[in-house]
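Just below is one structure, and these are the notes that go with it.
A single protein chain has been omitted from the complex, and every remaining protein chain is retained in its original position.
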Amino acid sequence: MFVFRRPIRFCEIDAARLVFFARFFDYCHEALEALFAEFPGGYPRMVQERDLGIPTVRLQADFRAPLRYGDVARFELHVLRIGTTSVTVKYEVKRDADDLLVATITHVIVLASFSSLRPRSIPDDLRALFAQHLVAGHSATLRPGLT
Amino acid sequence: MFVFRRPIRFCEIDAARLVFFARFFDYCHEALEALFAEFPGGYPRMVQERDLGIPTVRLQADFRAPLRYGDVARFELHVLRIGTTSVTVKYEVKRDADDLLVATITHVIVLASFSSLRPRSIPDDLRALFAQHLVAGHSATLRPGLT
Amino acid sequence: MFVFRRPIRFCEIDAARLVFFARFFDYCHEALEALFAEFPGGYPRMVQERDLGIPTVRLQADFRAPLRYGDVARFELHVLRIGTTSVTVKYEVKRDADDLLVATITHVIVLASFSSLRPRSIPDDLRALFAQHLVAGHSATLRPGLT
Partner (left out) sequence: MFVFRRPIRFCEIDAARLVFFARFFDYCHEALEALFAEFPGGYPRMVQERDLGIPTVRLQADFRAPLRYGDVARFELHVLRIGTTSVTVKYEVKRDADDLLVATITHVIVLASFSSLRPRSIPDDLRALFAQHLVAGHSATLRPGLT
């Protein structure tokens, strides 16, 4: 499990005084950027020097409780599946102060050429990084035929 | 079907020169705001005078093709289901110039008190508005037990 | 004077239930995009086919009154000065319903190569467009030495 904590910013609140639902997906991307920060240069270097991007191909989200200004969102990131070119990530989003479950998000990204958007096989170092957070019962090697 | 056209703005592009995936959900909300504009005062008056809000409880999205600066996104909105308190909306997102299918999004909202967030029965005028865009084979009355 | 009306969107409100001050500058850019829409293809084509961009080099803003959800911002755009490569634009921002003055913004942009960011002389068609909105007492030709 990779944990990413994100204080809610003043301008991310909507007219209902709640975090606007679309902002959660900004945070998902930030969580991935934080995960990639374990590599030198992080995601910017992946993009600029290795021409690697991670376009989103599928999202599913269930919202259980709202977040407000002053809250810290805690994204608990698990990898559900590592395919040939795609990775399925699950986030359990909790309110950090009291562990209230706020949302559950499943996010499928594809490793792709940043410039051409063509899918690419997941490089070994990235595969290893994702594998560190693979949940039990899911495997990178069990379903090699699926991408 | 309700149609909402949205030109991509300069600042909605990400570092990959594509519309950032989370922005699509901003547009979904704007499409609903445009739908509600058929009422006098639109969504702002619903919020301010009737204490009605539409928190999102579930989202599912499949992304097929990217959008770029200069594109116009066309959101074709259909209502799949009208429950007691919830509404399921489907958007087929197309690139307006050539009808390329860009994304398919399913969006479940709940009618709720804006101030307390408690679910509320869908008022008749709103129910009628959603019913105008209900697709064949789905019905507001067939599943009254489900909300 | 060029007029650009912009309804406030639900997600542009901050935790104080007001339009977040930085959003006003998003609207300024949108006002310019709307102005350029008088050319076929608008600003996207300027960028993509003519390699023309308009980086901001200076901003000054005075905020007098807040905007809220449900308001429509009316940007009254005047051109104060057209130099060799730069243009000074003034926006009087009003609440459309009652003409309340909300903000006054002065915005200096430079015409530049979109790809290299090097300043470029303002092309004649753009110069003519800006000149349509030049306020009395200011002139494109009076100060040719200044850029």
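Quick notes on this structure:
Just so it is clear, A, B and C label the chains in written order, and each chain counts residues from 1 on its own.
Here, a residue touches a chain if its C-beta (ideal position, glycine included) is under 8 Å from a C-beta of that chain, and two chains touch if they have at least 3 such contacts.
If you're wondering where the values come from, they're calculated on a predicted model, not measured in any experiment.
Panel shows chain B; residues 10-11, 13-17, 20, 22-23, 69 of it touch the chain omitted from the view.
Within chain A, the residues in touch with the undisplayed chain are 9-11, 26, 29-30, 33, 41, 43-45, 47-48, 69-70.
For chain C, the residues in touch with the chain missing from this view are 15-16, 18, 20-23, 25-26, 28-29, 47, 53, 55-63, 66, 114, 117.
Note that only the chains that are shown with their structure count from here on.
Inter-chain spacing, taken between the CA centroids of chain B and chain C, is 30 Å. In whole angstrom, the spacing between the mean C-alpha positions of chain A and chain C is 36. Taken residue by residue, chain A touches two or more other chains at 15-16, 20, 22-23, whereas all remaining positions touch fewer.
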